[in-house]
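In what follows, a single structure is set out as structure tokens and then discussed.
Here the complex is missing a single protein chain, while all its other protein chains stay put.
We just call them A, B and C in the order they show up, numbering each chain from 1.
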Amino acid sequence: MNLLEQYISVRQHSVNICSSLKTEDYVVQPIVDVSPPKWHLGHTTWFFETFILVPYFSAYQAFDPNYNFVFNSYYETVGARVIRTDRGNLSRPSVDDIYRYRRYVDEAMKVFLHNTVLEKELETLLVLGLNHEQQHQELLLTDIKYILGHNPLFPSTEMPLKEEQMPHKSDFIAIPEGIYAIGFEGDGFCFDNELNRHQVYLQSYEIQQNLVTNEAYLEFMMDGGYEKFQYWHADGWEWVNKNQAKAPLYWHSIDGQWFNYTFDGLQKIKSTQAVCHINFYEASAFAAWKGMRLPTEAEWEVASKYFDWGLRWEWTNSAYLPYPGFQKAEGAIGEYNGKFMVNQMVLRGSSIATPEGHARATYRNFFQPQHRWQFMGIRLVR
Amino acid sequence: MNLLEQYISVRQHSVNICSSLKTEDYVVQPIVDVSPPKWHLGHTTWFFETFILVPYFSAYQAFDPNYNFVFNSYYETVGARVIRTDRGNLSRPSVDDIYRYRRYVDEAMKVFLHNTVLEKELETLLVLGLNHEQQHQELLLTDIKYILGHNPLFPSTEMPLKEEQMPHKSDFIAIPEGIYAIGFEGDGFCFDNELNRHQVYLQSYEIQQNLVTNEAYLEFMMDGGYEKFQYWHADGWEWVNKNQAKAPLYWHSIDGQWFNYTFDGLQKIKSTQAVCHINFYEASAFAAWKGMRLPTEAEWEVASKYFDWGLRWEWTNSAYLPYPGFQKAEGAIGEYNGKFMVNQMVLRGSSIATPEGHARATYRNFFQPQHRWQFMGIRLVR
Amino acid sequence: MNLLEQYISVRQHSVNICSSLKTEDYVVQPIVDVSPPKWHLGHTTWFFETFILVPYFSAYQAFDPNYNFVFNSYYETVGARVIRTDRGNLSRPSVDDIYRYRRYVDEAMKVFLHNTVLEKELETLLVLGLNHEQQHQELLLTDIKYILGHNPLFPSTEMPLKEEQMPHKSDFIAIPEGIYAIGFEGDGFCFDNELNRHQVYLQSYEIQQNLVTNEAYLEFMMDGGYEKFQYWHADGWEWVNKNQAKAPLYWHSIDGQWFNYTFDGLQKIKSTQAVCHINFYEASAFAAWKGMRLPTEAEWEVASKYFDWGLRWEWTNSAYLPYPGFQKAEGAIGEYNGKFMVNQMVLRGSSIATPEGHARATYRNFFQPQHRWQFMGIRLVR
Partner (left out) sequence: MNLLEQYISVRQHSVNICSSLKTEDYVVQPIVDVSPPKWHLGHTTWFFETFILVPYFSAYQAFDPNYNFVFNSYYETVGARVIRTDRGNLSRPSVDDIYRYRRYVDEAMKVFLHNTVLEKELETLLVLGLNHEQQHQELLLTDIKYILGHNPLFPSTEMPLKEEQMPHKSDFIAIPEGIYAIGFEGDGFCFDNELNRHQVYLQSYEIQQNLVTNEAYLEFMMDGGYEKFQYWHADGWEWVNKNQAKAPLYWHSIDGQWFNYTFDGLQKIKSTQAVCHINFYEASAFAAWKGMRLPTEAEWEVASKYFDWGLRWEWTNSAYLPYPGFQKAEGAIGEYNGKFMVNQMVLRGSSIATPEGHARATYRNFFQPQHRWQFMGIRLVR
């Protein structure tokens, strides 16, 4: 696919994800971390308008000057913006307005891409925009799940998730002590936080071939995992007590049977599926209960060629920090990754909600340790 | 009109108020006090279903058993409910679902009212339900105004407000000292908090024939009204500082000119209109600045036959407390008024948003002193 | 006693109250409403320094210019001040410093009072200062009780409380409908909020001769009083749930037996004592459970000559509002009462912690409805 075809394909996928939503589902923001689907659709469009069309396509007329205020996420460079907690308070622009905005920008982008030979810098920006939209496609899925999964009617809906296929393996892979290289290398796209492939020294370790299952996690729960402080970080224990946490997100105990919310509505827990929607504290506590630990991100990356991944974002015990030689880009694009390199933990791999072709073994995802509304899981090291 | 005709007419008015809304406007809840319009439409319907159809119409089948959880407002008697702050997090039931619910309940009510001779108790309940819906019609208008007036696009929309006609009078009416009677008397409907007409002793006073205008309020603002603690209650002064209050709600200073948001969008302040959207603290501070005071509710009611009212809910300096001999009704209906008789101030009159025929001179409206999103105004006493 | 003798006597009483404290007890502020005892000792001294010595005694030199910042309570007129929540964060001035400050100001006051013929205005100020100090004497007792009663060691200490002598009467006094006068009249001292004796019209009522006992309150508790929303205001019910309230302040259930903290340490509840340390919500819920109500402040004042009072501040169902014709004084003294006339309920009578000779039947005490650390009790009306 050339860039124009890629653009059309990626942009279409966002629309596909939302195709079974009702208008009302596009609007609400039940917690600050979850954005209204219509905001995601507008924000990803705004990205192309702001960073490509306005600066590089002289014939372009902005769709609506107020949209910069409405759809800027966190770019201080680009001006004032609706505060994040207020996204769910905006009934306007309407869903129709936003689809009109998408079509308007897409038409302009097509004309532009058709008639322009892209300089390297601009091509990089465009590809960044597509990867950015793919990241929001995963957020669309997780945010829609949160919106519907916290509705007392537990509605079911059609969603394009990848199939869950957990291999039947239970071995550990042994990696010997030594010097290894991690980080991105090659010609394709990567984010700036993956750059600078560099050497690290690893002690020997053994890593699970497979993810932790619901069955194993249930065992931890039955054994009082949520009631014994010994397994938990101090901050994790505070989180457990403050939230009266007893199970992963979306799990409900009904008449002594565990169910979880899926896009098909409330369903019985499937014991052989990979446990999902647990946070870093829960992942760590589970590992401590097992007498094992989470991998570092270097350990994960080095071993990743020996196991199957792609079902869950996998919590590592690495904090999100810059690689040696990391440099922030100039201008607004420089706000993409660097400024978040504190107070977050790294997740590796990808999930059933990650768009096809988006992830790589060097990909560094990151969230604060209390979050669990992404499709997050556990792989252990001993 | 007979009761059936009244029922049809009142129910239709709620639908009329919302006729120019977009689907998205029905969903959001920007602050806890503002409910999503779709919630108002569902809740008023639930009231008839729960208190009339279910107990009295044996053939009736509930529309959806989950709706009791979704649309109960504050009736502890009737069971668990969505917490108030969560109303804006519910994308379902959809707006279409709720209109279907309204039609379903309305059909049942028509059949029921057509075929039933109402006992006195049931008739009282029905009339209460209609008055309840009229109260929510005013809330629909004030909540829609809040939703659109806090949107950065300041959209305009068609809304059925009464015309503003402020009489050109500036006198004070003198009322002599003596014994007067206040409270409801007669055969028509009233709320339980108006009952027990009783005698009160009033000292002599003079009360404004007219409401305080925007022009007069602007004078207060220009004179540093929001910067001088002397005019304010201690709690009011704290409110000013915490909120950096400088003007009534919906007022915006643009290039040195004051505008306010109306259903026609941002408009220049009209100097001869009655000031609106000020809270009890602001009303009291204005009165103190003028060297006057707010009326008590008894003073207001006794004098009300001598002046025109109906443009603004008028803040009084009376706390919302029971009249002598006040009795709470049995059961859920008893939760209507009595349990709110603390920490609120009384407002008298009615506003341009109050449905035709809903208010009376004995009507007791009440809000906490910091609220200003209703159509609230000021009448002074000296 | 002449004014100088009164001054010496009142000032000495504050010191007496604190005579058994340890230095550490003077310092802490466990909740924002409770001030450190050393702050009370400094603030009452500051009152005489600021409002009498500095303006009227030309030879006077301020003890320390920083003390105005440290000991101003809420007088905006007099300048900036330590925020209330920070009073317990100040280790300096030390207790010794503050006693030195008291002696310094007392010496100056003695010289001043000895050599000066007081004008009426100044005499009024002085008497206000003494009454102000007496109010803080009661607060000293209630705040010390809070500090020691919330210490896990439950220390006992000597405190000058009046004796509890509850009369053995259980009748109701009947007051006929009619016009009565309330408010202060006469030559002695009163606060500005009691002024303007005026006529009120009362419906007939019957009021308890005696206060509600611990025994009666325990019956309410045993009958599920704290679990049934029907008895509570909506705000009261929220208070119960948020605080998991189950009993009056200072009550502890130990091995199935109720104890309460007193200045003698933890003691078994005495069944015939007047119930104490309940807030307005609890008083109202108790009354509702009994099928009765709290008196209005006018009802209390009119009937007060027929019953004994003085053990507990008695919650009324009157909001704290200005009497007809109430005027705020000019300047800082005008901040004494008027600015608090919203969001508070009136208490009448006095308590075992009120200094001898401080209270009157027309006295209007006031607190927000959730407070219960004062010696507050219940008298019912039917």
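General remarks:
Methods note: contacts are C-beta pairs under 8 Å (C-beta built on N, C-alpha and C of every residue); 3 or more make two chains touch, one makes a residue touch a chain.
Since this is a predicted model, take the numbers as computed values, not measurements.
Contacts of the undisplayed chain with the visible chains, over the whole complex, involve A, C. The chain not shown here is touched by just one of C:10, C:108, C:125 or C:147, and that residue is C:147. Touching the chain that is not shown, out of C:24, C:121, C:187 or C:330: C:24 (per the contact rule at the top).
The chain omitted from view is touched by exactly one of A:198, A:246 or A:268, namely A:198.
Among the residues A:317, A:354 or A:374, only A:317 touches the chain that is left out of the figure.
With the whole complex as reference, residues 22-30, 38, 66, 69-70, 82, 86, 88-95, 147-148, 150-153, 155 of subunit C touch the missing chain. Although one chain is not displayed, its contacts with subunit A can still be listed: residues 74, 76, 179, 198-201, 203, 229-230, 232-237, 280-281, 284, 293, 317-319, 321-322, 324-325, 334, 339-343, 345, 369.
We adopt the following convention: only the chains that are shown with their structure count from here on.
Placing every chain at the mean of its C-alpha atoms, the farthest one from subunit C is found to be A.
Computed centre separation for the pair subunit B/subunit C is 37 angstrom, with centres defined by C-alpha atoms. Distance from the subunit A centre to the subunit C centre is 57 Å, each centre being the mean of its Cα atoms. Our note on geometry: subunit A versus subunit B, Cα centroid distance of 45 Å, whole angstroms.
Residue positions of subunit A touching 2 or more other chains: none.
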